[in-house]
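Structure in C-alpha cells, see below.
What you see is the complex with one protein chain gone and the rest in place.
Here is subunit A:
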C-alpha cells in the first residue's frame, strides 16, 4: 500500500489542454473518488496515474517514487476498466492468473493467490468459465479479482459500475466498499455518478473542465459546497438556485427577482443589496401552513419513501422533497419555507460561496 501524490499535473492532447494543473493528496489506504461530468478529465487523470497516458506537466508520486516516466507494469498498480477488459479467450482462473504467470510466479503461489481472491469475491465455482459465460456482475467481480490477485499498492477503478443495471450497481457499490474496508488498499475510483461518490468515498474530488472544483469528505461537500458547480453536482435532486439580491438592513432577507422575500439566518458582512444566488436543497424545504410562501405545484412525483414536488416559486422553477406524504396536485399551491440554517449563498458573478 502506498500514498499517491498528484502535484500540479497537466495534460494536453496536441494543442488542446484538458487538465489544467490538478493537485490531489491521497493518503495511504484512502478511498478517493474523482467525480465530475463527462469530459472533465477525471478518466484522463486516472490513466495518467496508471501510466496509460503521458504526463504533460507536473508530477505523480506513488509512495515515495516519482512515476512520471515509470512504465505501467513497474508502478505496482491494478486497474479495473469500465468494460472490464477481461481476456475473452481465457477462463476466469487464467484471467486472474495472467499477471502472475507473466511474472513467472511459482505455480503453487499462483493457485493459492487465485483461490484466495476467488474466495474473497465468491468466484470459486466460476473459475473454469469463460467471460462470455458470465453475467455482468460476475464479470465485474472477475475484473476486481484480477486486480486483487496482484496485491498492488494502488487500485484504480475507471467507472466500473457504469455497465451494470441499477440494482446490481447498488449491490456492487456495497461490495467494493466492503472490499476496501477489508483490504485497506489505497484506491482511486472514477465515476460520473455523485451517489456512488457520496456513498463510497473517504474523500471526493469534484472535477470540472480539467480543474478540481472542490475536494473533501462527502458530507463536507454536501454541507458546504465551495461553489455553485459543486452545490449543483452533489445531491439529488440538485440544489435549487434562486436569483436575487441580499438585503441586510435590520433583519437579513433575500429578495428574489420576482420580489419574494426568502429568510436568511445571517447575511455576509457588507452584503446589502448585493446580487447573489440563493441555494437551497430540495430536502431543506418545509411545508409551513402559517408562514410558508405559496408556490404553484407543476408536477408531483411520489417515490414511496419521499415525494418530489416540482413547483414555481416567484416565477422560478424549484423542486422540494418531502419525507411526509404530500397530498397536492398540479395547479394547487403549497406553502413552502426554506430552512434558513441550511441556505447557501453564492456570488451571482463568480458562483463562489459567500
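Throughout what follows, a residue touches a chain if its C-beta (ideal position, glycine included) is under 8 Å from a C-beta of that chain, and two chains touch if they have at least 3 such contacts; residues count from 1.
Definition applied: contacts and distances are computed from a predicted model.
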| item | value |
| --- | --- |
| Chain not present in the shown complex, as UniProt names it (candidates "ATP synthase subunit a", "3-oxoacid CoA-transferase subunit B", "Protein translocase subunit SecD" or "ABC transporter permease") | "ABC transporter permease" |
| Contact residue for the chain not shown (choose from A:44, A:99 or A:214) | A:99 |
| Touch with the omitted chain, as defined above, among A:35, A:77, A:172 or A:253 | A:77 |
| Subunit A, residues in touch with the chain not shown (by the definition above) | 50-52, 72-73, 77-79, 81-83, 85, 87-90, 98-99, 102-103, 129-135, 146, 150 |
